[in-house]
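This report concerns only the one structure given below.
Excluded from the complex is one protein chain; the other protein chains are retained at their positions.
Note that the chains take the letters A, B and C in the order they are written out, and that residue 1 is the start of every chain.
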Amino acid sequence: MLLYLLVALLASWLAPYDPLEISGSPCESPGPDHLFGTNDFGQDLFSMLLLGSRATLLFGFLGACISAGLGTGLGVFSGFLGGRTDRVISGTLDVLMTIPQLPLLLVLSIYLRPGLYLLCGVMGLLGSLTQARIIRAKVLSLSTENFVYAAKGLGLSDFHIMFRYILPSVFPLTFVKFLFGAQHYMLLGVGLSFLGLGDPEIVDWGQMLHQVYSGGGFALGLWNWFLPPCFAMVGLSFSLSLLGYSLEPWLSPQLRHEKQAFFECD
Amino acid sequence: MELIEIKSLKVTFPTEAGLVRSVDCVDLQLGAREKLGLIGETGSGKSVLAHATLRLLQPDALCEGEILYQGRNLLDCTPTELRRLRGRELALIPQNPSRALNPLQTVGKQLFETLRQAGYSKKEAVAKMPELLRSVGAIDPDSWAKAYPHECSGGMCERIVIALSLAFSPSLLLADEPTKGLDSLNRARIITLLGEVTENRALLFITHDLEAAALLCTRLALMYAGELVELGDKAAVFENPLHPYTRGLLFALPARGMQPIPGRSPPLTALPDGCRFHSRCPEAIARCRSQHPPLFDTGNGHFCRCWLYV
Amino acid sequence: MNLKSFKFRILKENSLQPVRSWFCLLFILGLFLPACILPAGASVIPGDSSGDTCVSDEELASSILSYMEYSYLGKEEPHLSAEELSLAAHNFRHIPYGRVVIPVSSEGDFITPNIWYKMGVPTGSLIYEGLVTRNRDGNYDSWLAESWNSSKDAKVWTFRLKEAKWQDGEPVSSEDVKFTHDYLKDKKLKLAFVLNSVERVECPDARTAIFYLENPDPTFPDRLSHSPGIAIFPKHIWENVENPASYDEYASGDTHFIGSGPFRYKAAERGQYFLLEANEAYHGDSPYVKEVALKLIPDASSRLFALQSGEIDVLPEITPVEAEKLKGKDNIKVYNIPDATGYEIAFNCELFPTNDPLFRQALSHAVNRENASNTLGNAEPTETVFLLPDLAHDFVNPDCIRKYDYDIEKTRAIFKASDNFSVDSDGKVRYKNGDQIHLKIPLGGKAHMNRADEKILNAIKMDWEDKLGFDVEFEVVPKDIYLEEIGESPIFIDGMPGTMHDDVEDLNNFYRSPAGSNYYHYDNPKYNRLMEELKNTTDRDKRKEIGYRMQAVLAEDVPTIPVCSTGTLVAYRTDRFTGWESVMPLQAGILDKKVFLNIKPVSSQAS
Partner (left out) sequence: MVLEIGNRYILRRFFSGLLAFLLSITLTFFLLRSLPGDYMTDLLLEIGRYAPPELVASFKHEVGLDLPLPEQYLLYLTGILKGNWGHSFEYGLPVFSLIREKLYWTLVLLLPSSLLSAGLGMGFGAYSGWKNGSKTDAFLLHSLVFVGAVPSYCWGFAGLFIFSFRLGLLPFGGYVSLPGTEPAGLFRHALLPVLTLTLCSVPGIYYLMRNSMLDTLGEDYILAARARGFSESRILFQHALPNSILPVLTMTSLHCAHMLAGSVFIETIFAWPGLGLLTYSALETHDLPLLQGIFLVDTLLIIIANLTADLLYPLIDPRIRSRIRGE
């Protein structure tokens, strides 16, 4: 994970060529000049891979940030304030959630002719709906807990309780969802570019895959062209989800009572 | 011969925070038809003890010592043997009765299954069900049988759970905090009920409710931080409490002035040297801090773990 | 309170060793590895049971020879099996045999006569036919029309039809021609614009159709034959179709796709395949192949797989890289159909700095066409001519060829001589006031296949930046506003539309009518006058002469710099059918009647 982040940050120093520059002849085999060879355009694949990590990571993390942030905010508000606010928000969520995400994204990416950020925003927005639901459920169960009553009893303001008491309690959940979200959005972003719907000016792995695929590199067995972005993506996605899965039991309340019953800690 | 004999039982759980010593060298005997109250505050290891007796702990829990049931060590039994013993011989009335019932099945269905498990034929089971429900105080057994667990009140659930455990007519009943979370009226009813149903059985009554224990039991055992600290006849314990902890508990009763014990019980992962109660003990002496006291026999079957009774 | 319970929340996942997860990974990959290492097993060609394998004429001849030797001289046994001999006989006697499978990338590519929304019946349709068809020599081949001629003023065109039959047995008559015209116009179909200039169609007899035009049009057959071309429809079927917009031919029972072409509809599964069979009652020579199957394979990689495994027999429109890699494979051959599609660097003759003819001339010398073509892989450099010599033949003014060859020194010389520019000692060109020359070139997003325009520009950019000191910048513009964008850009790259440069008529591109404009914002009164003259001239030699003069004007003004013309790369399996390269279709890829009339099954020696 860290390695990926590091590569993304240092990409411009590490990359030997400008990824869009034509630095060699088309379809060179891997060699000392071009570590992974070149594509049909003569662009250096190694540089593309390195710099592509940026857009891909950005896509995943930005989307996840938006969805986690917005979802948590909405969920906390709706769950904690309850009453009419809650009914309005959760009703809207219910309705909005039935809108299929991928088709909407596909349509939008065609018609918004999007920058990366816009797509991220839309994705995050859609993702925040589910997130908000989960957080709301959690907050609802939290607000019946004694410490919240106690805080209310102390006469603390709603906002104070929300920020000081509720937010820290839901944070672990948010974080886990953030990790899964990052993985999900990354794959989604790569998928969109793979369909050829991404921003043509930004190099990312999905676009690289798209080029290989539509350029016939896959069917013709040009492994040096096809495998690096594939492995990079799978590796990143795998490590993200492993991280999420191993953190989830630690942070989510779901599996808590397994042993708690015996220790009866209050 | 005693019905069940627990000999220097140790239960530990490995956790990342260290070894949790839930039950530490506990010795207990229980005769047939004897009613023992096991008293202690939350986290003192009462429930673990009960679950250990039925071998219901997590596979990673380590049990040492011996639990002899009619001379047979339960810790050496195979799973199949254990299964035969559970319910038939040793029955558990679990905590939180409302959560101890499968929410997707009606009470009647669960009772029926249990009766079938106890060896009744289908017809017998159907016939036996209302009888059993009536025996735990149901006035309208049919409507009880049709109800889902979430539709039952706390007292009702408790009764149903008791009925389930009685389906086998076991010789030992382990009741894990049956009065927890009930209002005083229901509490009294449940205690009376438990008294009735255990007339011919042994009962291990786990509670932090001293009064309930006093009503139901002949002997009392007090646990603190995984250890037995006092064991004796009901009258002896109530009238002549030996251990400062017992005294503290008694004084915390509403009838006796409601004076709480200061401080908290130590974490089970980092137990203090010496007496485990010393930090909260008003009568602690220097020795309490350094040396762990054994269980002293003060005569008349009254035991106490305190350096005051050397 | 939560913190404390955290401590006790131990879960078993945490005790799993991370090493094990890598083990799992390796295990899964390991499952697939053997399959990757195993040799490809799909080299067996499917469908031999239905008798696809055939022998060529030469093989037939040699086998007959050896058979004779065996019979009469008692020599060795003949090489060919009875089956192979019979197949050879099929070829020899011109009896349709075998099935050729072609992939199409979208359902729209099936030969459906969906004349409402689509561009109409492709001229390459195997089922439907037009009146005439254009060939590569700049002339026309007869199709449904046996002969044709025009009146002196080129306003009346008479077509004499062949004695042909619709595939359901009805005779083709001039009424059908008239009906097609009327139908297109009545129903306001998209294709109607092709026939805009036609006033009416008359049918003096069953085999004569006369088109009366509003204006003289010496190139009327050109109009009818391509871009996109008009196919003739059977009146007796289509007159019952009220609303072509929702007419679904798949669902129309017995009247499926009735045309007059060499192949007829046999079977189809919507979205899967379209199967045609040879029309034995065809008015021309019937084809050698019995069946043509169009198979939907939307995915480029799958198409390549299918070719390599023998699922399909030919794969048109592959990229140069694919062509390069396919060349080494067994049983696969790649050839290029030189195409009428090309690329040019176009100028806006009204915007600064391209409004200066000197600037345009100078840049014409600074385009390394050789280099640009090489980056494409399937392109031929075209010199400064505004008609493609391959197609327009003697209409190309020989004086204009090689007028602007690649020579940076000449560029510098022109700039040096200009009042508006200066050239410094390094050979860098500046405006007179010393400013750098900045050029912003829009790129059509992903609109263009293989990003050919980008490749060309990249090749040229290096020269312009390094040698001339320009600042060249590309701006990727979305497809749908590209047209607007290039209207405001002084310099842009343009794909020359297919078959637009094959006739002097096409020089109309540079003509500025009193009302309208043109792509290049080019306006030369002399040229406009010539164009008007050309439009009213029907005599071929005279037209040629006017064309020469027009080209001379253009060569002087350079509203555009043709760079290269590209071809369509086609790969085919050598072990299945032969004769692909004998006919080079003019457009529409290989889905051309003439191609399919020529290919023959071959024998596969391996089997």
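Methods note: contacts are C-beta pairs under 8 Å (C-beta built on N, C-alpha and C of every residue); 3 or more make two chains touch, one makes a residue touch a chain.
Note that the structure is predicted; figures quoted are calculated from it, not measured.
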> If you put the missing chain back into the full complex, which of the shown chains would it touch?
Replying inline: A, B, C
>> Looking at the full complex, which residue from C:Pro204, C:Pro298, C:Pro398 or C:Gly487 touches the chain that isn't shown here?
In response: C:Pro298
>> I'm checking contacts with the chain that's been left out. Which of B:Ile67, B:Ala91 or B:Ala145 qualifies?
In response: B:Ala91
>> Give me the subunit C residues in contact with the hidden chain, please.
In response: 12-13, 15-16, 20-21, 23-25, 27-28, 32, 35-36, 38-42, 44, 46-47, 50, 99, 101, 106-108, 114, 116-119, 188, 190, 192-194, 196, 227, 245-246, 248, 267, 269-273, 275, 293, 295-299, 301-302, 305-306, 308-309, 311, 447, 478-483, 497, 519
>> Suppose we count only contacts with the excluded chain; which residues of subunit A make the list?
In response: 91, 94-96, 98-104, 106-108, 110-113, 183, 187, 190-191, 194-195, 197, 218, 230, 233-234, 237-238, 240-242, 245, 254-255, 257-258, 261
> In the full complex, which residues of subunit B touch the absent chain?
Replying inline: 51, 54, 56, 83-88, 91-92, 94-96, 99-106, 113-114, 117, 148, 150-151, 161, 164-165, 167-168
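Simple rule for what comes next: only the chains that are shown with their structure count from here on.
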>> By mean C-alpha position, what chain is farthest away from subunit A?
In response: B
> So how far apart, in whole Å, are subunit A and subunit B when each is placed at the average of its C-alpha atoms?
Replying inline: 50
>> Using Cα averages as centroids, what's the distance between subunit A and subunit C in whole Å?
In response: 43
> What are the residues of subunit A that contact at least two other chains?
Replying inline: 259, 263, 265-266
>> If a residue has to touch 2 or more other chains to count, which residues of subunit C qualify?
In response: 8, 10, 14
> Can you name the residues of subunit A that touch subunit C in the complex?
Replying inline: 22, 26-27, 40-42, 113, 147, 169, 196, 200-201, 213-220, 222, 238, 242, 245-246, 249-250, 255-256, 258-260, 263, 265-266
> Once bound in the complex, which stretches of subunit C touch subunit A?
Replying inline: 1-2, 4-6, 8-11, 13-14, 21, 25, 300-305, 308, 318-322, 324-326, 375, 377, 445-446, 450-451, 455, 458, 476, 478
